[in-house]
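Quick one: structure below, then a few questions.
Removed: one protein chain of the complex. Kept in place: all other protein chains.
Showing chain A:
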Amino acid sequence: MPESTMSKGKSWAEQVDEGDDGVLSGVLPPNTEDYDEKKGLKKITEYKYNEEGKIVKTVKTYKTETIKVSQSIAKRKTWKKFGAAERDPPGPNPSNTILSEEIFMQFVNNTDQSKPEEEEDPLGKLKNQKIVQCRICKGDHWTTKCPYKDTLAPLQEKLAEDQRNTVEPVPAAAGASAGAKTVGGKYVPPSMRDGASKGRGESMASQRKDEAATIRVTNLSEDTRESDLQELFRPFGPISRIYLAKDKVTGQSKGFAFINFHRREDASRAIAGVSGFGYDHLILNVEWAKPSGQQ
């Protein structure tokens, strides 16, 4: 008996072609049934008009399997259908019997998992201790051996230069308030501090502020890892969180990531610096992340 059904619709182009033919001749081609006894495959080709009056060809392929069963089961197999199924043709009715997609049993292994983790722990601690730090990407190697020496170093220099240019004119032009900003150690009343102009209730907005320093990086290559992003964005300032969207099954990157900076200024510099930057073989697109959820 048919064990699995597979119905394949043809591509729309072919349907249109066939539809035209059908309209011209005005007759539906007869339904055909092919049976390949060796392979046990039955192929049923059906033609019918769809709502638009075009001919649709449906090819159903059944795999026939012969299973030896006891007499009583074989006898029951010949029973006539009854009740609501009375008029159903032989074989499963596609409206009642649906073959669902492939799923797998998930095995849980409780005993084996806990031990290796403990063993790995001291090694992991050692790994995090940095003996050598690269000045360019803050990685775990000498500056001269940095893989981003050619790409990131000029970028950083340019950024540093930009910063100098923007910082310098400020003290010259500004008066007392600007002085209060730059001079450290001196008491500054809260009303004079940075961000005082933003108004009250800042403690409530702190969560939002956190989100405000988030940037979205798109057009990442599939091989991108979180560590790569860390290396790429760390030069701009401290990062609180990196979220790289990954495929659940394959673990490959989906091509976009969110980076949370501690400071909004760092984030804006990162946008200015990395947007349009060629990474792997793609050109990165960096912009402010839209706030998640509604406020």
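Quick notes on this structure:
Criterion: contacts are C-beta pairs under 8 Å (C-beta built on N, C-alpha and C of every residue); 3 or more make two chains touch, one makes a residue touch a chain; residues count from 1.
Operating definition for what follows: contacts and distances are computed from a predicted model.
One subunit of the complex is not drawn; among "Small ribosomal subunit protein uS15m", "Eukaryotic translation initiation factor 3 subunit I", "Beta-adaptin-like protein" or "Probable D-2-hydroxyglutarate dehydrogenase, mitochondrial", its UniProt record names it "Eukaryotic translation initiation factor 3 subunit I".
Checked against the hidden chain, the listed residues A:Gly83, A:Pro189 or A:Gly251 yield one contact partner: A:Gly83.
In the complete complex, the hidden chain is touched by one of A:Asn50, A:Thr97 or A:Gln252, namely A:Thr97. By the touch criterion stated above, the residues of chain A touching the omitted chain are 1-4, 67, 69-70, 72-73, 76-77, 79-86, 88, 91-93, 95-111.
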